[in-house]
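Here's the structure we're looking at; comments come further down.
Omission of a single protein chain aside, the complex is shown with its protein chains in their original locations.
Order of writing sets the labels: A and B. Residues in every chain begin at 1.
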Amino acid sequence: MLARHAEDMFWAGRYLERAEDTARMVRATLLSTVAESPAHAIDRMQNLIRTLRLEMPAPAEDVQTMAENLTQSPPMLRSEAGLSIDVQAAATGLVASPTLAGSVVFSIGCARENFRSLRDQIPSELWEQINQFHLRLRQDDFPAAMEQDPFQTLDFIRVSCQSLTGVINSSMSQGEEYRFLVLGQMLERALMTCRLISVRYPELDGSSYDEMALTLRSVSALEAYQRASQSSPLGADVARFLLVNGSFPRSVLYCLRLSETHVESLAPQGKPPPLRRLGQLRSELEYADFNAMVSDLPSHLTALESGVREVADLVSAYFFRKAEAFDLHSQAIKPGVSA
Amino acid sequence: MRLDISYRTKFAFDAPVRESQNELRACPVSDERQQLLDYRVSVEPSARMLSFTDYWGTRVDHFGVTESHAGLEVIAEASVETQDPPAHSAAPAMESLGDREFLNTHDEFLKPTRHTDWDEAMAQKALEVAAADGSDVVSAITGLNEFVGGRLAYEPGATEIGEPITEILAKGAGVCQDYAHLAVALCRSIGVPARYVSGYLFSSNERTGSVDGDLVRVQTHAWFEAAVPGGGWLALDPTNRLAVGRQHVKIGHGRDYDDVPPLRGVYSGPGIPELDASVEIRRMDPSRQPSSLMRPSLLAAVKAPRTREQQQQQQQ
Partner (left out) sequence: MSASPGFFDEAVDDQGRIRDHYRPVQEWFDRLSLEQVKALEEQRNESFRRQGITFTVYGGDEGTERTWPMDLFPRVIDAEEWATLERGLIQRVTALNRFLDDIYAGEQAILHDGIVPRRLITSCTGFERDAMNVAVPLGARCLVAGIDLVRDADGGYRVLEDNLRNPSGISYVIENRAAMTKLLPAAFSDLAVRSVDHYGRSLLRALRSIAPPACGDDPTVAVLTPGIFNSAYFEHAFLARSMGVELVEGRDLVVDDHVVAMRTTRGLERVDVIYRRIDDHFLDPVVFNAQSTLGVPGLMAAARAGTVSIANSVGNGVGDDKAVYAYVPDMIRYYLGEEPIIPNADTYLLWEEEQRAEVLERLDQLVVKPVAESGGYGIVIGPQATDAELAEARDKILDDPRNWIAQEVVNLSRLPAWAGDSFAPRHIDLRPFVLCGEQVEVIPGGLTRVALREGSLIVNSSQGGGSKDTWVLGNSEQPASGVQR
């Protein structure tokens, strides 16, 4: 397939995933603040913002715009003192702000833009669905809806994202387009999960069930965790579950394994750089001595995260070949003039 | 006169260029006045050539370099045998320019172009000059040639490619290209079809046309041709006020420079080129002198019956 289209697919996958993960995390955070003291609720919201802000996936040409957007974030998100933060307003901003890079609305808009140039490559159902979703999110009354009934709105987003994923899985033939899309989703999801653990881990250390529940719910993992683990949640156990549980689809290991499968099918032959790096990363995680790892979890998480980012860069360099526009210079020589 | 020409263009980029695509128009045309004996083009880094003849009859060599490169050198080498032009015996009246069939076939050489967009004042001036030299087409053309030669001062670097001809005239300075464009514009403004000619001049001084020795190092040259009803094209060189003779080697013609640029192309990448272009012309039959310089005042001689020698050469 066209290198440019592969790149658009990859980014569409990343943005879709980011939108869904953001909505999930906002929902879990809001849910946990319902009966909380204001100060604690603000802490949690700050925490969430830190989780989400860590990386803004952006195609190179948009970095400038994104950087500008970041500094234009709603004022309530900027208050470091936390006193004036209105938790609900912050949640609305994270979900519904069309200018805040990383908001759900923004991410869905970016996903749609990436799909748009591939309209001839994707099932029309998928285009119709993302288009409809995007139009709903851009309606004037959407921020108000988020303000008034955040849980229902967040459910709507989750269901819409899931139904997009459903369309992707049920109506896209599993060729290269599909693989790049899922690869983008998986790498983004791995990053988000890593980031969630590193932000939440200090909170988990010997703290309450509520904190565990919030962490797990942020990635919709509470039920899965409870089934997999007989004991009540412990910090290290939660981290282990989210990192190396091979069957939970939001664990980092699961994401890396699936990424590896897709890169392997996409690579024409041999072991190109992105595949080699991915394999290393996956086996390091899979065969790691978790008890040793947990003793210095933050630095391991940082390494893992930067490893995933490296994979994304290698994928880009290897498959997308940086189809840069021809920046043209014309040359002409004037007769009779010594150059 | 047998001339060997080597036209060399060298680009040195300060940063590597990813790709470049170019068209070269450097090959002397074969016509009734000159015959191409040999032509070769080489490019470094090497590239496959696509050679074709364009709408105007000019040979074009197209090549693309798709690997990253920091320099590009193009060398075109030609051997050509030139003669003096056939004499113009016709001196049709200005009214003959309005002939329907003449207009039909010369229409594209009567319209203003990017480089020959005249204004009302220029057209007025052209009318005056043409009228001063009698009422026939040939006198009008030679009068305009003379006018341009006297009106512009020869000054390399005075003008840029793409500068409007009206500004060049206001400045009163330029190089051969500007002389040629100005002459073309003036001719067209009074209804004389005219075309821009790109070529080489075997001369050590573009301004005077003088020749000193058998080897000259110059740049590409430009002059113009104007159509005479019933008499074909009359070629004149306003830069040195000469009639075009055997020291002129024509590459091709067009409506203006844009139709016959020696080299045009695009490249991609951040590099900025340093450009070095030169032409070397060697006379290969030194015993034969170039024709006596044909000043416009000698044009009467051009109109005289052709000599047997000239006739023989023209049949080649």
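As a convention for this text, contacts are C-beta pairs under 8 Å (C-beta built on N, C-alpha and C of every residue); 3 or more make two chains touch, one makes a residue touch a chain.
Remember, it's a predicted structure, so these values are computed and weren't measured experimentally.
Student: One chain isn't displayed here. Which of the visible ones does it touch?
Tutor: Hidden chain, whole complex, touched shown chains: A, B.
Student: Can you tell me which of B:K10, B:K171, B:R207 or B:R264 touches the chain that was removed from the display?
Tutor: B:R264
Student: Which residue among B:G64, B:G134 or B:P156 touches the omitted chain?
Tutor: B:G64
Student: Pick out which of A:N131, A:S229 or A:T261 touches the chain that's been left out of the picture.
Tutor: A:N131
Student: Which chain A residues would touch the chain omitted from the figure, given the whole complex?
Tutor: So the residues of chain A touching the missing chain come out as 1-4, 6, 116-117, 119-121, 124, 127-128, 131-132, 135, 176, 180, 266, 268, 319-321, 323-328, 330.
Student: Which parts of chain B face the unshown chain closely enough to count as touching?
Tutor: Against the left-out chain, chain B lists 19, 21-23, 47-48, 50, 52-56, 62, 64, 66, 103-105, 107-108, 111, 259, 264-266, 268.
Here is the rule we go by: only the chains that are shown with their structure count from here on.
Student: Which whole number of Å gives the spacing of the CA centres of chain A and chain B?
Tutor: 64
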